[in-house]
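Subset of chains shown; positions unchanged.
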Amino acid sequence: MKTTISKEELQGSIAAVRSLSPLVHNITNYVAMNNSANALLAIGASPVMAHWRDEMEEMTSIAGALVINIGTLDEQWIEGMKAAGQAASRRGTPIVIDPVGAGATSQRTATALELIALTHPTIIRGNGSEIMALVNADIKSKGVDSSASSHDALSAAESLAKSTGAVVVISGEVDYITDGTTTHTVEGGNPIMTAVTGMGCTATAIVGAFAAANKNPLVAATAAMAVMSLAGERAAAYAKGSGSMQVAFLDELYNLTPENI
Amino acid sequence: MKTTISKEELQGSIAAVRSLSPLVHNITNYVAMNNSANALLAIGASPVMAHWRDEMEEMTSIAGALVINIGTLDEQWIEGMKAAGQAASRRGTPIVIDPVGAGATSQRTATALELIALTHPTIIRGNGSEIMALVNADIKSKGVDSSASSHDALSAAESLAKSTGAVVVISGEVDYITDGTTTHTVEGGNPIMTAVTGMGCTATAIVGAFAAANKNPLVAATAAMAVMSLAGERAAAYAKGSGSMQVAFLDELYNLTPENI
């Protein structure tokens, strides 16, 4: 794994998550809920999954970060996302939005844009197609997988960062993390990660934990992506297929410390 | 694993899925979503899970197959299933229906029958009790597990195939795949597969991928069941229990190619 943040920034970010154990409130999709919760526990954070509109105000008030992921969307969940997003925004709690499948349907693109406008997220994380679709409504995705490389989406990410004030993360062979002016990169990971469902959603959840523990969202998001990449390449070294990859990835995340990166 | 389709048909079907990587749109239950998505990725397809009525028209328009599984049902999801099913039916997109728990409650039996009448599915896959319950409303299931052998359900399957025009798949110790006239079988797998939740739902998802990549639904469904059986028996050879079975099954699916069957 290679990244443009310093080793000290990465170590400090991991240490902060492990010592603060931030409560990360996730409104995420059904597919990735279990993986995301396990990944958050493995890196030392405390996950809570909750989407009921009526409890969003209270749940958000005890959380260190809010993660909104639109992977399996419907009206009722959008209500919960809006209520939580507005409450978190009012409190200044870091918000991370994952626009899963933006570009696959116009409803997803519109919902992602509406949530961004309403909540002013700290960080937006998606794959190349998703980030491009948020900037140019003509971009189409094939479902939830990217049809663009992360590099193709870089100028869209910079423009999205400037227009929203959010740090924008594009996952891919190379991850780009930009505030519109400064851009960090993370290289590494392993292609087998794309054969494990919810890996992108897990990245978003981990970004939430790091944003809760580090006041600099550009460094926090980069450190989170570096951790994903590192755990991914360590796990891929001995995984025998996509099933054992999922298991090994959690083990490596669990065993990752500031000292052994 | 033993099957009545030819080795060439099986190899061709696997190769088609791996080369086309069809987008499979799943409206499936909460329990099996993660497994199904991982299994689709492992065999080379591209899964998307989406149920929101408003995006069904668009999501279906980009999908190579639609899989509807009624495992964890409610009114809102039924709306999404109907909208997606009708849109896919209009476009001629292959539809696979899994009547989970038909026979356990009359609401499930009625919903499955309504979806079949409305969408004209290409393939229906269930266990013995479920298939029998679709033909004879007096048949009762014990929850979502079968209380009948697959062979007991064969004449019901043939009759269901004739009345609906769908290929009907009965999973069990022997799998039967019938269009009402021609019946294929798959023998193999391992009893430990029944101790892993969502294995039947995963089979349905894989059937969807094969139906998207092969215009002959009888061969497609048989090839899909053969792949399940083969990955299952390879995994069972070294699994230490139901937990490692789930992991090994995905690994074996991931490593399965036309060459190594």
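The letters A and B name the chains in turn, as written, and every chain counts its residues from 1.
Keep this in mind: a contact is a pair of C-beta atoms (placed from the backbone, for glycine too) under 8 Å apart; a residue touches a chain by one contact, two chains touch by 3 or more.
Quantities reported herein were computed from a predicted structural model and do not represent experimental measurements.
Shown here are 2 copies of a single protein sequence; counted across the entire complex in this file, the number of copies is 3.
We take it that only the chains that are shown with their structure count from here on.
Interface of chain A with chain B (complex): residues 29-32, 34-35, 71-76, 101, 104-108, 140, 142-145, 194-198, 240-244, 246-247.
Chain B contributes residues 23, 25, 30, 33-34, 37-38, 41-42, 46-55, 58-59, 62-63, 76, 80, 246-255 to its touches with chain A in the complex.
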